[in-house]
Structures are given as structure tokens and as C-alpha cells.
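Before any comments, here is the structure.
Other chains dropped; remaining ones untouched in position.
As written, the chains take the letters A and B, and residue 1 is the first residue of each chain.
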Amino acid sequence: MIYTGELSVATRGRGTYDITRDVVRLVAASHAKHGLATIWIAHTSASLIVCENADPSVRADLEAFAARLVPDGDRLFTHDAEGPDDMPAHVRSVLTQTSIGIPIVRGELALGTWQGLYLWEHRTAPHDRRLTISVIGE
Amino acid sequence: MIYTGELSVATRGRGTYDITRDVVRLVAASHAKHGLATIWIAHTSASLIVCENADPSVRADLEAFAARLVPDGDRLFTHDAEGPDDMPAHVRSVLTQTSIGIPIVRGELALGTWQGLYLWEHRTAPHDRRLTISVIGE
């Protein structure tokens, strides 16, 4: 059985957005007991991560780390057509995930207790982001 | 055909652990001739990588690189509830893989000659890590 779902996320600018519940809901709608859910984000300046879901300071620190590793307005970058956060957004995207595959076991995603699924918006301005969730299962 | 296997790895603390043989064994148990094996680790402070499998110095250098890129006890980090290696472990996890999908061709994983599959423990203390291997095939 193959099931395809779509998800839209309106971001308020740079930061992480918990999409765990939305993905769980789509996987439940597929009625798959065993199989694989693949989450895809159709952008190159926002990405996907699996991250600790209990303490928000983890994601704040992650944001601080990314800002230091790939500084906005870095003079190394020539591509700045959309502003100082344009090229850093592409780099952050390449260093994280555009696609994540999660096994489905006994009707549930194989997420550990502390795992959450997040959309990471890398642009400073709000954006509408589109995701596809593909379930292959039985 | 969908087959789900589970794997536990008791780590002795930070470092890489070769899980290639365990994954190959589970894929063989599925009897899939063609398809896809997805390996998932249910944690956010240990991750998965595909890495050169011949010279252990590659993984020692990788560890040295990660220690320099994301230093333990970095003052940038506020999340240190579990110690100086707590937040660096989450960052290392986000920069590598929680999920890896590998095609199965003629009954074997499509691994290249020099490719090994490793669990990378990012915490300095030993941990029990749980993985799920999902095979979709025929």
C-alpha cells in the first residue's frame, strides 16, 4: 500500500517548528501497520531535523551554533540576491536533511522517547513551506 | 514484503561502532532480493554514518574534526543538563544521520567496497542504543 500526504507550514521566520504531530496524523491516516514513512521538504532554504523534544534550549543552542558556523552576511559568499541570510540558508539546508525516512512499527513511527521531527526555517522572513509525506506499508 | 528488525548496541562511550555485519544479517533474514533497507536510530545524541571501512585513522580523524567543530563545554551552549558533552552530542547528531536508506540489489545491500555503516556514539559515557531496520522488498 502506498499513501501520499501533503503538509503546508507557514513559518514566522528563522527557527524550528515541530511537525511531529502532523506527520503522526498523516501516518495514522495511511492505516499502515508496518512500513516506511518518508518526509520530504520541497525547498533548499528550509530543512528537516530530528532533535531532542523536551528542552527548548537544545534548539536555541542549535540555532546559535548554526549562526556561528554559517554567519549571515559572511564575505565568503557571493550569492546574496535575497539578502545576507540567502546563502547561509542554502548551506544550513545542505548540512541538515531534505528527506527523512522513518520506519513504521505496529502502526507507529519508530521515534524514540526524546525524538521530535522539526522543520528548520533558515530564512529570517516568514515563508510558506511545502512537505510531502510518502508511506509505503501494509 | 515488509520486514522489520531491531538491533541493540551497547556503546562504551564516544566513538564509532561498526554495525555493517548486523545490518547485513537482518537484510539476509528478510530474504529480499530487491528493495530498500532503512536503518533508523531512536536517539538524538548518537547517529549513523557511512564511512570508509579500511583504515581506522579515518574515523579517528573524523572524531578529531567533530571535537574541534563542536567543542565539549563550548560557552555558546546553555543546555548542559547532562554535562559538557550533552549539547555537542545533539549538534553532532543533527549534522550527521538519524536515518539511512540503502537499496538492496540481487539480495545484497548496495554498499561500495570501502563503505561501512557505523553507529556514532556522541556521549562520553556508555549508552544502550536502539535501532530499527525496515526492509521493503520482493
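By our rule, a residue touches a chain if its C-beta (ideal position, glycine included) is under 8 Å from a C-beta of that chain, and two chains touch if they have at least 3 such contacts.
Owing to the predicted nature of the structure, the values given are computational and were not obtained by experimental measurement.
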Given 2 placed chains, full-complex copy number: 3
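The rule is short, and it goes like this: only the chains that are shown with their structure count from here on.
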Distance between the centres, which are taken as Cα means, of chain B and chain A, whole angstrom: 20
Complex interface listing, chain B residues touching chain A: 2, 4, 36, 38, 40, 42-45, 69-70, 76-79, 81, 87, 90-91, 93-95, 97-99, 101, 130, 132-134, 136
Touching residues on chain A, where the partner in the complex is chain B: 34-36, 49-52, 55, 57-58, 60-62, 64-65, 68-69, 95-97, 100-105, 110-112, 114-115, 136-138
